[in-house]
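As you look at this complex, bear in mind that one protein chain is not there, while each of the others sits in place.
Entry: chain A
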């Protein structure tokens, strides 16, 4: 069993090979690179499943191996002395789970692309499949990275791939601009991440995630010793470095205030959106928090900030999703909102809940995006929901799978999204009873459930119900097996994935059915759920309203009630043969929400009104003072040498005269000093 882990690097290397093949031979291949991509991601999926089984069946329950050391400090090897930069693989239960999710989604997206991209006769398909391959490679390597630096490098590569794929239709005006925006906004967050990596490396001398020489263990020791780090309390310093790393997470996972890139990223192909939102780019941020959860668990402040940002983003994005007319825009805001939930879950210490929602969200959001892709095929590339309607009977497979995804997203029992979202809200509630700030985050998360239910079913009703509102909706383009197969596979998962952790049922009935909980309890020492629970016991007090059972019921009941009322309101307003827009009734609020709370405007102002003048001033300082000094030195020496070189006339007589004059002068000087003339 243990020998199987030797094949672990291949999980990421398969898509890399597909990338190379698509890039080199893509134009000559029958499907322009789709086949190698499908084979490679399929291989990765199989290997990931093997790893999952190996982790489950192995003695240790995890695999940690350093593959390559590319730089080592002088005193490397002595703990806390020299720093070693390595590439290594860490496959513990969390990583194994994520590997399966990522490779599964990537595989299905590749299959879906056969119809979404190839059948449409797109140009540049080899570039598209090469991008997908590199994207999958980066994400898989990021997932099983065993240290923070390697994680950072692949994190950056993920960002690069998103840039390449969002800007796939680079001949349009909007796609390159959206790609640039995604790249720059996430890079702004990654800047803090990089500083965080350097700070952690400089402080603890190690960047390993797991094991005795991990920075998590080092930080724990430092806090226990009660010493000072860089002039701060150890705990304050851990908070600072943790928050720096969190900057990258907020950028990638599109949390407030760096969420603005994500809706614009809808300019890319829908398949790419599915990959970005469900499994790769956006998931990378939350996965990183889960990966180094032990580190955050040491700092109550960082956790509270994560929880609050998450709760706020969940509500904030959900309200914006309510007024969007483009089917992909609605899904984009729902993604931001759902990742807000995951952050909330992780922030309140609900490690299992956060990871659970990450998994469920990957399934149902990939399903919804691929469903939206199918709708876009049906509608001949029309994305405005007001031009759809009545697709229910004409495309039953798309409808029912999309509906399953929508029910999961809205958090309707018993679909997968309900179980994980409810667990997050439950975890937030029990902590919130003791801490007002977390209570506020919980309240925002709870309120967001209502909006989620509303915009999800507004989308479903406008798209599939009622009478067709355009000619293409009357006569949709048929979809083939390459669309239906991924939809059905994901549809089934979106319905049943909740079984992985039926926490409320377990708490009420006492049955031992919290499989994910048990699964995440394994792994390397210090990265297990049990270790996190111990660490969190010092951070958060939990309280119940009445007993545990009543709290569970209250939490689940509240979120279900809100989800149903949101969905019900959508039902009432939009499930009619000829729905009309109700946005006008919102009055002045509508304008604010439709402008996305002027987030883009103020960020553009920050860039143009603040950063640009500052950069100009810095440029002027550089051009005048710095360059002036350097140029001054060089002109002085140029001018001086121009004068001095005239001594060289090229006439031998002059040289002889100079020599003689010099000699005479020397003799006179020596004579005067020697006192010959006295």
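Heads up, the rule we're going with is that contacts are C-beta pairs under 8 Å (C-beta built on N, C-alpha and C of every residue); 3 or more make two chains touch, one makes a residue touch a chain; residues count from 1.
In this text, contacts and distances are computed from a predicted model.
**Q** Write down which listed name, "Inner-membrane translocator", "NADH-ubiquinone oxidoreductase chain 4L", "Methyl-coenzyme M reductase operon protein D" or "Glutamyl-tRNA(Gln) amidotransferase subunit D", is the UniProt protein name of the chain that is not shown.
**A** According to UniProt, the chain not displayed is called "NADH-ubiquinone oxidoreductase chain 4L".
**Q** For a quick check of understanding: of A:547, A:588 or A:648, which residue touches the chain that isn't displayed?
**A** The missing chain is touched by A:648.
**Q** Determine which one of A:576, A:606 or A:660 touches the chain that has been left out.
**A** Selected residue, touching the omitted chain: A:660.
**Q** Could you list which residues of chain A touch the chain missing from the display?
**A** Within chain A, the residues that touch the unshown chain are 645, 648-653, 656-657, 660.
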